[in-house]
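For this depiction, one protein chain was excluded, whereas all remaining protein chains were kept in their positions.
Read from first to last, the chains carry the letters A, B, C and D; within each, the first residue is number 1.
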Amino acid sequence: MLEYYWTVLLFPSLGAAINGLWGRRLSSAWIGGIGCLTVLSSFLVTLLTFLEMRGLQGEEAVAEISLFTWIQAGRFSSDFALLVDPLSLVMMLIVTGVGFLIHVYSVGYMAGEGGFYRYFSYLNLFILMMSILVLANNYLLMFVGWEGVGLCSFLLIGYYFERKSAGDAAKKAFIVNRIGDVGYALGIFLIFKTFGSIQYSEVFAQASEWPVQSGGVLFAICTLLFIGAVGKSAQIPLYVWLPDAMEGPTPVSALIHAATMVTAGVYMVARSAALYSRAPEALTLVAVVGLVTAALAALIAVAQSDIKRVLAYSTVSQLGYMFLAVGVGAFGAGIFHLMTHAFFKALLFLGSGSVILATHHQQDMFKMGGLKKYLPRTYWTMLIATGAISGVPLLSGFFSKDEILWQAYSSPHGSLAFWLVGTLVAGLTAFYMFRLIFLTFHGEERLEAEHHHEEGHRSAHAANHSDGSHGGGQPREPASVVTLPLMILAFFSVVAGYIGLPAWSGMSNRLEHYLHTSFRFAAEVEAAHHSHAEEIGLMLVTIAIAALAIGVAYRLYVREPEAPSRLAARFRGVYELLRGKFFVDELYEATLIRPVRRLSRSFLWKFFDVGIVDGAVNGVAALMSRFSNGLRLMQSGYARSYAAWIFAGATLLFLYFFLGGA
Amino acid sequence: MVPTTHYLILGAILFVIGALGVVVKRNMITMFMCVELMLNAVNLTFLAFSRMLGQVDGQIFVFFVMTVAAAEAAVGLSLIVVLSRRRKSLDVDQVDQMKW
Amino acid sequence: MEINTLVLLPEIVLSVTGILLMVAASVLGVGDQRKLAWPALAALLAGALVVLLQWGQSPRLGFFGLVFQDNFALFAKLLLLLATASVVVISKHYLEQHGSNFGEYFALLLFATVGMCLMAASADLIMTFLGIEVLSISTYVLAGFRAADKPAEAAWKYFILGAFSTGFLLYGIAFVYGSTGSTQYLRVAEAISSHGVSALLLLGMALMLVGFGFKAALAPFHIWTPDVYEGAPVPITAHLAVASKAAAFVALLRLLQQVLPDLGVQWQAVLWIVAVVTMALGNIAALSQFNIKRMLAYSSIAHAGYLLVGLTAHNGPGRGAVLFYLASYAFMTIGAFAVVQLLGQQEERYLSLNDYSGLARRHPFLAGTLSVFLVSMAGIPTTAGFMGKLYLFAAAIKSEFYWLVVLALLASGVGVYYYLRVIVYMYMREAQAEMPSVGLPLPARLTILLMVAGTFWLGLFPARVLHLASEAQFF
Amino acid sequence: MLLTTLLLLPGAGALFLALLPGSRRSAVAATALIFSGLAFLCSLLLLAGFEQGTADMQFVQKIRWFDVAEFHVSYHVGIDGISLFLILLTTLLVPLVALSSLRVAQIRGYMICLLTLEVGMLGVFMAMDLVLFYLFWEVMLIPMYFLIGVWGGSQRIYAAVKFFLYTMVGSLLMLAAIITLYYANGAESFDFLQILARLEEGAIQLSPLKEQLLFWAFFLAFAIKVPLFPFHTWLPDAHVEAPTGGSVILAGVLLKMGTYGLLRFCLPLFPAASLQYATPICVLAVVGIIYGALVAMVQPDVKKLVAYSSVSHLGFVVLGIFMFNVEAMEGATLQMINHGISTGALFLLVGMIYERRHTRLIEDFGGLAHSMPHFSLLFMVITLSSIGLPGLNGFVGEFLVLQGTFLERPVFAAFAATGMILSAVYMLWMYQRVFFGEAKNPANRELSDLTATEIGVLIPLAILALWIGMQSSTFLRPMDSSIEKVVQRVQQVRDSQPVRVDNRGN
Partner (left out) sequence: MELLTFYCFAVLAVASGLVVVLQRRAVYSALALIVCFGSMAILFFQLGAQFIGAIQIIVYAGAIMVLFLFVVMLLDPQTELFGRNQLKGLTAVGIPLALLFFIVLASRIEQTVPGQPGSTGVSLVGNTKQIAQLLFKDYLLPFELTSILILIAVIGAVVLAKRPE
């Protein structure tokens, strides 16, 4: 299957092309069919390849498929070539697998939307770009996918382009990503300058001969690359685009802004393990940024009322976790959490989409409540996911998060502080996630029967409207094309954790083991010895904190629904700060965007360009014209004065010859 | 014999007077007369040099200058006539329709 | 010393024809007078033919050492004769419009040409002086030929200032004579090279520069130019701008480079400055002109400045370049004035730039051809003006006058503006008022086309003329 | 002969048009299309016959033009890898422009100008004699001047004159420099290749001062044409006022003549001076990149925005050229073509919408994505190509330039890279305001989408954008040898300098 693996790129590109170019003339069934089938094909190809290569070890498990020379100039060369190794295969499975499910879900969710073809075309394009990102065998090709997914994200966020907020969000997402991308690009430049190549195999092989060093060029490379990751994966200080990105359709949020694209940064750092592991400061930087982001986003999430925004901040927070993992050198753990997160966060988003559909596009949790009885399937699947993210034991998130926390503590790059903050964030996570569940599905029904969304969606649409129940106002479970993916994801949210069981359980961490080939160039670190007891102890603490958080959430949002507002009133400052997302957007607006714009408009353009530069040019012209008018006066019209000029000229000649010149 | 320099200086004085006259005189005819004065100064210079060099070529030159002066006078005076008929004045400063 | 009458055959032909024209004019009726243009034209062309036949003969002197027959003179004569010939053609139409004395007009024109040819061929200061006077006095009259205020004023100003500057010229000649003992070019040059430079000679040169500067319209002796060009009848303006100026330049060139080469250091230094001032002044002052004749007058001052660059170079290519540029300049300037003449109509009424608004719509032919001439004056490639400038500046660079060339280029850059402005009016503005339509008589049309052809010919295939010019660059 | 044929075809077309009556619009249009189309086909033959792997000029034709006494000028044309694609770009853009301009008033004059312009542009790219080069360089100002001045917008006269004077005055000194070189060459020939060869072997020795002055004389002409900050202010005016076709040609080809000149003449002829002044020039280039982008960001007029974006983009090209390594220079050369394609297409697009709405102000638009889906899709593709999205053409050039720059002067690369961000900012912001949001203005709601002709005009450019983005080798390989030659020339001089002043920006 390996030799045909390039078809994994072919299918989505075909899908994107067909839907994009001729989609207007196709029926929605065809559109959806093409969209889903192409991704399914990719998934199947990936799966077959994965199975084929599963048993291979070491170098054998790594294959490169070179398609063509892409850019070559002077010493610089970049092939369009795919790298198939465990890491990329795992990622591809997630991308195409979750991608496929979300495509299916979209068929239901987006039914009846104008520009259905456009949507699927973009979605397929996204899968293509994500595949390129993951499969690239060099940094530059990865950059293609890297920016490509950014583009798709832009297009899909801006899907409801008539809504100004959507357009704004799309633009913001792209631009903020671009800022990171520039860092990434500089990283590539430096890599090339340092290693003379940008191909992973070449770079890593060379890097593996370098010692672990403090500072220096590796630190620079890693930092630059990490700037890219910060942008793509919405870390501080570039996380601001992600919450706004929720303007896009919910499946898009699930696929791009939860499961796949935003994790690209983590993937990239993991991919570059060979570099990062030799730059300890860079690792620390990654870990700290991840941790701070995790904490901050979790805090913000606590005070949000929009269901998708909570999930968005949650995503930011969870991505922080992943960076914490890779930042302490636990690349496998990072990927592990990436995978489980893909399942449960996609599920959460899809579930929230289902809720939103059922409530006619109500997104404010305080206007929901008691939906459990109307949307049982949605409720249960979401509950599973919430459990998973909150670290309820035996669900997937439990294992992956625990692995991260343990590594944060035990790794030579880790520390107790990392663990402590991480654990507190885990508690916060459990709190705000259960807050979401309780507000949405429990308690009294606060849904306004007559709520009709005004903005955005133009027409009667969505699966649940198809049966004519529109006027009723009763939320109803959406069609099975929507709920089936939920259930599949729920299944994985439960079981995915079992491929990465912790060491104390006595069973092998199969994922870790499998991925090892991909991290073979990473510097080996002498791990401090820790006992299983220690690990179990810490784990218990985590569980306790999570349980406590769930309890508090239950109390605040189910038992005493009026308590939150009391608390909010008491800690008004803090609450407003959290609710206002620490006012980071406003800060950027005030300190960066507006000054730059004003500088550009009034200083650079109006003053400098028009005034000085052009003014100089026009000034020369005006000066000439003034000279000209002056010279006209010489021509007074009087013959006598002309004679005087001639006389003067003669005298000047005399003076020149006899005083000045000769 | 009177030194050549004397003649030359005299020529220079007359030339300058003539040139100055062209600049300061407002009557067209007088202006033109001043030009004639300049030409005469030149003639004097020629003759002085001619004597100094012991040649007659200078005199020949003067002869031609005089001829030219005569021709110029004919044309110039008829121009003055034409102009004064049009402007009803001999004031050269009135002739300033074209300027700038 | 021989008399070599044939040396002056063209001049003789012209003089005789001139006299005959006057005789004929008194005989012919008013209706037939206009036909006098043809004999005048024929005489000029015959003269040109003679010149061509004389071409390439070994240089010799004629009339007891008073005139040269060398390629330099012949080239200049050819140029002057042909330029005057085209002026004759455009004059015909002009005279028909203004109903003047054809016989006298053409006779004077021919006499003026005789004067110019003698200036070009002169080998003696007396001849030079007389040539200038023959030219000047004819053109004084011609400038005032149209019975109106402006021509009278132009003629007067030209006359009085011309006479004034002649005084300086003569004074200068006197000093040169006094310090060298001769007026013959070759003897003067010999005397200078054997006796060295005296202050008296310098005085003489300075004063002669005033005289020639006046004729050639070099700053600050250019001062008469705008007024006279504006007032004179259009064909005469063309003649003044092209032929008269060419003659002055040729004579000045010969004087400086054949008679006074030993004073090169001195006159190069001063002409350097004069050239810069002339170019700058001409171009800058033209910027604010809205009368097209006056604008072209300033433009011609600027062109005199460019020519001076080639002259200042003081080398063979420089002389060739001056000759070549004069030829290029003749094509474009006569062409431009031909168009201006047609558009000016009766009494030269329509000479303001505003009258040119929207010309492209009304008279695409005239607008198009005028654009070609203007573009050529601006020195844009493929036209004669560019090639001419190229050679001039190349010659100057050969003598390492880098900064002079740089300044000349900048000045020509300024110049582009006002040439373009005419095009702006013609093509990019709408006509502001109803204008009477312009008749396009065939001869005028042919002349214009010929000038366009010449402008492109010299711009694209300059080899032929360039070859002639380079053969003529040695005295 | 092929090059001469190529040069003559549009010229013949212009002549032929001059003979046609202007009232027969369709005949005029057909003639223009046929001749420019033939020229394009002719240029494809160049591509087919082009031999890679040699830095020598190809398709050379050299005949004496005039050879008199002091002056030896030849008609000497030839192309190498640097000019090949610029010529193709020209011949491609001209028919497209003609096709997009079928509705202009006074179509005959327009097409004559266009075809004459094509002759001039092609001539510039193939001339191998300095006088011939200068001739084409200047002569193409005239048709452009008419295009802007006659068919332009309300401020057209100011813009036309400004364009003409700015660029003409800038190149005047080059003429002086050309003549100086000629005499340095023993007054033997204006032939560029001969002079270059002699400079290389040391048969011509220029004193350092002379070389520097000559360098600046050439550089100024090219810098204004590029336009390099701060010589750029003619550009916004010219672009905004020019008719669509004029803007396309202006952005697509004319600006490239400046960078082409730098690469073809400035560097090989004056390597030492180029090296010496590389730092200040690079500073200007980087300032231009950022400055152009910032000013573009706040423009209310789409065309003006694109115009300033050109300043920014061309800054990359200049930066790349003055890095003196193969990566950056190939990137720069490719970026010339890229910019021609994407900015050319952008102007075409803006022209199409202007034809419908008679406004170019961003605030007058909004919500066009709804009424004009094809238009917005194509606009998006071109926008992305312009902002350098990987996979499209702009990226390859920009990346190579930056990569090459980084190798030499990392700090410059870092600053230049911010241009990538800013370009996204201004382009997407504009895109968002024009296409997204509600169509508040009813005029925007009823706009008709692109016609088949219009799509036909744009599609080739879009395809090229993708092609270059994915298969840059098609375009990079032919230029390898030529670029390497230039690099070697400069590097040799750099290596031979006894004391190397390390003035890099690191």
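Remarks
The working rule: a residue touches a chain if its C-beta (ideal position, glycine included) is under 8 Å from a C-beta of that chain, and two chains touch if they have at least 3 such contacts.
Computed from a predicted structure; not experimentally measured.
Remark: the absent chain touches shown chains A, B, C in the intact complex.
Although one chain is not drawn, the whole complex shows that of C:145, C:249 or C:373 it is C:145 that touches it. For the chain left out of this panel, the touching residue among C:44, C:66 or C:191 is C:66.
Where subunit A meets the missing chain, the touching residues are 638, 640-641, 644, 647-648, 650-651, 654-655, 658.
By the touch definition given at the top, subunit B reaches the unshown chain through residues 1-10, 12-21, 23-27, 29-30, 32-34, 36-37, 40, 43-44, 47-48, 50-57, 59-60, 62-64, 66-75, 77-82, 84-86, 89-91, 93. Summarising the interface, subunit C meets the missing chain with residues 1, 3, 8, 15, 18-19, 22, 63-67, 101, 104, 107-108, 111, 114, 118, 126-127, 130-131, 133-134, 137-138, 140-141, 144-145, 147, 155, 178-179, 198-200, 202-203.
The rule we apply is simple: only the chains that are shown with their structure count from here on.
Per-chain CA centroids place subunit A at a distance of 37 Å from subunit D. Averaged Cα coordinates give subunit B a centre that lies 26 Å from the centre of subunit C. A separation of 42 Å divides the Cα centre of subunit C from that of subunit D.
Annotation for subunit C: residues touching 2 or more other chains are 156-157, 160, 164, 226-227, 417.
In subunit B, the residues that reach two or more other chains under the touch definition are 19, 22, 31, 92, 95, 97-99.
Taken in their complex, subunit A has these residues touching subunit D: 20, 24, 68-76, 80, 140, 143-144, 146-148, 151, 154, 158, 161-164, 166-168, 170-171, 174-175, 178-179, 181-182, 185-186, 188-190, 192-193, 596-597, 599-601, 604-605, 609, 613-614, 617. Considering their complex, residues 125-126, 129-130, 133, 137, 140-141, 144, 149-150, 152-157, 159-160, 163-164, 166-167, 170-171, 173-175, 177-178, 181-183, 226-227, 230-231, 294 of subunit C touch subunit B. The touching residues of subunit D, when paired with subunit A in their complex, are 162, 166, 230, 232-234, 291, 294-295, 297-299, 325-327, 330-331, 367, 369-370, 373, 377, 384, 389-391, 395-396, 399-400, 402-404, 406-407, 410, 413-414, 417-418, 420-421, 424-425, 428-429, 432, 435-438, 470-473, 476, 480.
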